[in-house]
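Coming up: subunit A.
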Amino acid sequence: MQPAKTVLNIDSLFTEFNTIDGTARAVNDVTFDVKRGEILGIVGESGSGKSVTALSIMRLIRPPGSIRRGRIEFFGRDLMGLSGDEMKDVRGNRISMIFQEPMTSLHPLFTIGLQISEMYIKHMGLSKKEAWEHAIEMLEKVQIPSPEKRVKDYPHQMSGGMRQRVMIAMALSCNPELLIADEPTTALDVTIQAQVIDLMWQLEKEYSTAIMMITHDLGVIAEIAQRVIVMYAGEIVEEAEVNQLFEQPKHPYTRALLEAIPKLGRRTRMGRKPLQEIKGIVPGLYNLPAGCNFYPRCPEARPDCRLSDISLIDLGIRGRVRCPYYQGAKA
Partner candidate 1 sequence: MKIWKIGLSLVLTLGLLGADHSFAVRKGGTFNWIAPYGSKIDTLDPNNSGDEQNGLVTMNIFRCLYRWNAAENKPQLELADAVDISPDGLVYTYSLKRNVKFHNGRQLTADDIIYTYNRIANPDNALSGTQNLVFIRGAMDVFEHKAKEVAGLKKIDDHKLEITLTSAIDPAFFLYSFPMSIVPKEEVERMDRPFSSNPVGCGPFKFVKWVKGSEVVLERFEDYYESGKPYLDKLVFKIMSSSAARDLSYRAKELDANLLYATQYAAYKKDPELSKNLVEVAEMFTRFVAFNPEWELADGRKPFSDVRVRQAFNYAINTDLIVKKYAKNKAYPAISFLAPTTPGYDPNGKRYEYNPEKAKALMKAAGYEKGFDLEIIGTGDSSYGTGVIEVAIPFLKKINISASALTLEGAAKYKRQGDRNFEAMICSFGSGPDGISALMLFHSTKAKKLPNVARYKNGEYDRTLDLAAETRDPEQRIAYVKKANEILQADAPIWFYNYNKAVIAHHPWVHGIQKVGIEHMFQDFTEVWVEATSPRANAK
Partner candidate 2 sequence: MISYVLRRLIQFVPTIFGVTLIVFFLLNVLPGNAAMMAGGKNRIPPAAQKLMIKKWGLDQPVYARYFKYIKGLCTADLGTSFISGERVTDVLAPRLWPTFKLAVIALAIACVTGIPLGFYSALRQGTAMDTVTMIGAVSGVSMPQFWLGLLLMYFFSVYLKILPTVGYGNGDPKFIILPAITLGVGYMALLARTTRAAVVETLSQDYIRTARSKGISDLLINRRHVLRNTLTIILTSAGLQFGSLLGGTVVVETLFSWPGLGTMMVNSIYYRDTPITQGCVMIIIVGFLVINLLVDLSYALIDPRIKYQ
């Protein structure tokens, strides 16, 4: 492995959506970094702000959303300071993204060949023909059988798994330094999901691209990520190395989440015990509770949790956690 070098450094990112319902703080003071060659997992439920974080990095937040403040440093250069055109050169070329819905994320009216070659034409200035050749090559890399034929296919002629491979091929075509994968396997069947995860593993090894893997599935995280960030209601609640997170979850939310998942074979081995519920519902982003966002649902809540905002506590190599009682709770 290469020495850890920071690819991306997010510092105090705030992204808001101003709608008629009020202001939604979708991303609230998020700070983290991504290092070269690592797979960073970001896990959270819907509305936790993980996808918005990704789109903020790409600067693809559309009105009524906007990045209020924060720095997004990519190899030390603040992306927020780039002009629109400069940002376009970064997008797809140096940072690329895979989306959740392979069905709708590809343009239905263009061949996949064209959609991949667009990348080469835009970022490498290749001719159409060269770009087309590269597209075929890329399809081969993502293990699409008979790529020279499939390159002329339209998205609807492919299965979901194939389409996600195309998305991956497209994202990797310009050999980006950072790949953001936003729930890349959620819409896929388990057997197909396994294929895609395998593929991402292999590609990561081959290209040593840094990957930000966003998912709600702790199983996927456990399979693929090296470092994990857990988000809840727009905030990072915990960050840890993957083994540590699963073995010694520090934040009550992480812990509850792990308990709530039915695990295959558990009933067979241990008999049926009720699943650990997390009571209540995910808070709406328009009216977050005062103090700790998780407080109303926290099984270990203490009265003072609601009094003031809780800051993220840096624990060095053990990661970070947004709970003052993480140790006590553990006990």
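These made the cut because all candidates are chains of the complex that A comes from, given by their letters.
The rule is simple: a residue touches a chain if its C-beta (ideal position, glycine included) is under 8 Å from a C-beta of that chain, and two chains touch if they have at least 3 such contacts; residues count from 1.
Just so we're clear, the structure is a prediction, and the values are computed from it rather than from any experiment.
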Candidate from this complex that touches subunit A, chosen among 1 or 2 | 2
Per the touch rule above, subunit A residues touching candidate 2 in the complex are 58, 60, 85, 87-93, 96-97, 99, 101, 104-111, 118-119, 122-123, 154, 156-157, 167, 170
